[in-house]
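Just one protein chain is left out here, and the rest sit where they should.
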Amino acid sequence: MRSYRWHKSVALVAAGMVAACGGGGDGGGGSDTAGGAAPEAAVQIDPATVGTISGMVNFAGEAPAMTPVDMSGEPDCAAGYGGDGPMSNTVLASGGGLANVFVYLSEGVSGGPAASGSVPLNQENCRYEPHVFGVQSGQDIAITNSDNFLHNINASPTENRGFNISQPRAGITSTQSFSVAEVMVPIRCDVHGWMNAYVGVVDHPYFAASDATGNFSIGNVPAGTYTVTAWHEEYGTMTTSVTVTAQSTAEIAFDYSADMAGAEVPMNEPLVLHHESDGIHRVSLNGAAGR
Amino acid sequence: MDWALPPNYSTFGVQIDQLFWIIFVITGIAFVLVEAGLILFIVKYRSRTGHKAYYTHGSNKLEIIWTVVPALVFVVLGVYSAGLWADIKNPSNMPEGAIEFEVRAKQFEWNIVYPGPDEILGTGDDFEVLNQFHFPAGEPVIVYLEAEDVIHSFFIPELRVKQDAVPGMRIPVWFDATQTGEFEIACAELCGLGHYRMEAAVTVHERADFDAWQASRALAQ
Partner (left out) sequence: MATIVAEAPGQATGHAEHEQSFLRKYIFSSDHKIIAIQFLFLTLFFLAVGGLLAMMMRYQIAWPDQPIPGGGILPESMVASGYILPEFYNALVTMHGSIMVFLAIMPMLVGVYANYLIPLQLGTHDMAFPRLNMYSFWLMVPAGIITLASFWVIGGAAGAGWTLYAPLSARPDLTGVELGQVMWLVALIFIGLSSILGSVNYITTTINMRAPGMTWFRMPLTIWALFITAILALLAMPVLSAAGIMLLFDQTLGTSFFLPEGGGQPLLWQHLFWFFGHPEVYILILPAMGFVSEILATGSRKPVFGYKAMVWAIVAIAFLGFIVWGHHMFMSGMNPTLGLSFTVSTLLIAVPSAIKTFNWMGTMWRGNLKLHTPMLFAISFVALFAIGGLSGVFMAATPVDIYIHDTYFIVAHLHYVLFGGSLFALFGAIYYWFPKMFGRMMSEKWGKVHFWTTFVLYNLVFFPMHGLGMVGMMRRIYDSTGYAHLEGIQDTNQLITVAAFGLYLTGFIFAFNFFWSIFKGKKASRNPWDATTLEWQTPSPPKHGNWDEVPVVYHGPHEYSHPDVLDKDWLAQNERPDVVSPAAGSH
């Protein structure tokens, strides 16, 4: 159900400017927010203090074989595909890069501009688009249905209140949000069992999902040293450290490989952010790790 | 809309329909007696000048008659129903040698597990198909019904088969189709927001046809 949240973002905005200036990654960088609300008083992000993290998720080895989902039992979905349907797994790895890896700053962040605007999640041809994406806590997710038949959107967080809503026809939109950081929240459609998505709810705007070639980019990151975590639904998590200096781009890489298959994949984890420079230890709402 | 039961392509379904029509006749007679009686009384005994009511507290004889007669009718109905019911639902009456499938209901789909060419469930050549139920005509079929999340209900109207699928239970259901054709499994127990769309396609084949289909499908898995 829609809840009207008067974010700090109405006052802050920066997002529109940020989208214009820096962030452009191909794979849906986290600082790319869609259609921002008109700012009342934009907090300017001083370009002199921020830099960019740019990177690549490498993948070594053979990606698992993709078997198409048998759509003959789902005529509505089959009609939209014309033979070339969604795949039974969503591990996309081509040209040595791994797609749909959620990358975010997991330590060292002391907040950041609040979100403005909403993040889109669309259902088309019985697939969620995007499959993996990030959103700030409290930020709206604008869910739309481009298929003219029933999908439901069933989110199963543990730190947040979940939802299970339906959109029986094209053109219906709903807005949902999560109030507390949680990485990741699984979303599924119960009408079409292969349809799922993952959303990372983060307290800050520094996240991205890798694109089809494994590239990602996070812009407007304040200068400092951070831990960066990568999450993949099949191959689990990796972390690395990065130091961002103002007005420059830090390059990082994650090296996944096929033999990481079957790794333990964390889900529904709360975020604990440490603020190092002022000595204040900030903890998110459910500081306990794992449930 | 035609006030008719759908075409019946099942052996025990024929008996179900017969019972339906027997009950229809019995209740129809009672219906006519009551409604016609009421209309007759309204007309004949309505108040008008000079008309008086007949003072009586009842008749024990009539009480006995209209207690015993309905009771007898119901006893007969009950005995016949019980016999047919046991034939259809009692697990110990399920036909021997029937081909077996597993049907797993979940929000909002039917997953059919086929026994594979060896026709034994639980072996390596089993395979699962989403929302498509194929089986051969002219012979009994047993479905082991399971549910993964909430209660669903397995309903194929033309075959007169219905059975709830209950989480935590594995319920055997037997039925047959007397001829080939295309039908549907409809979910007949409210199971959530997608309940109205929880259908699967049923295809009844000639035996040889079914064998061929199953073999090629098993290979493709």
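Some notes on this structure:
For clarity, chains are labelled A and B in written order, and residue numbers in each chain start from 1.
By definition in this document, contacts are C-beta pairs under 8 Å (C-beta built on N, C-alpha and C of every residue); 3 or more make two chains touch, one makes a residue touch a chain.
Predicted model only: the values in this text are computed from it and were never measured.
The chain that is not drawn here is touched, among residues B:Asn111, B:Asn131, B:Ser153 or B:Gln214, by B:Ser153. Screening A:Met66, A:Ala79, A:Ile172 or A:Ala261 against the full complex identifies A:Ile172 as the residue touching the chain left out.
Considering the complete assembly, chain B touches the hidden chain via residues 1-6, 12, 15-16, 19-20, 23-24, 26-27, 30-31, 34-35, 37-38, 41-42, 45-47, 51-60, 62-63, 66-67, 70-71, 74-75, 77-78, 81-82, 84-86, 88-91, 107, 149-151, 153, 155, 157-158, 160-169, 171, 182-184, 186-197, 199.
Contact residues of chain A toward the unshown chain are 1-3, 150, 154, 156, 161-169, 171-175.
Please note the rule applied: only the chains that are shown with their structure count from here on.
The distance from the centre of chain A to the centre of chain B, each centre being the mean of the chain's C-alpha atoms, comes to 48 Å. By the touch rule above, chain A contacts chain B in their complex via residues 69-70, 72-74, 149-150, 152, 164, 166, 190-191, 193.
For chain B in complex with chain A, the residues that touch the partner chain are 106-109, 129-132, 192-194, 197, 200-201.
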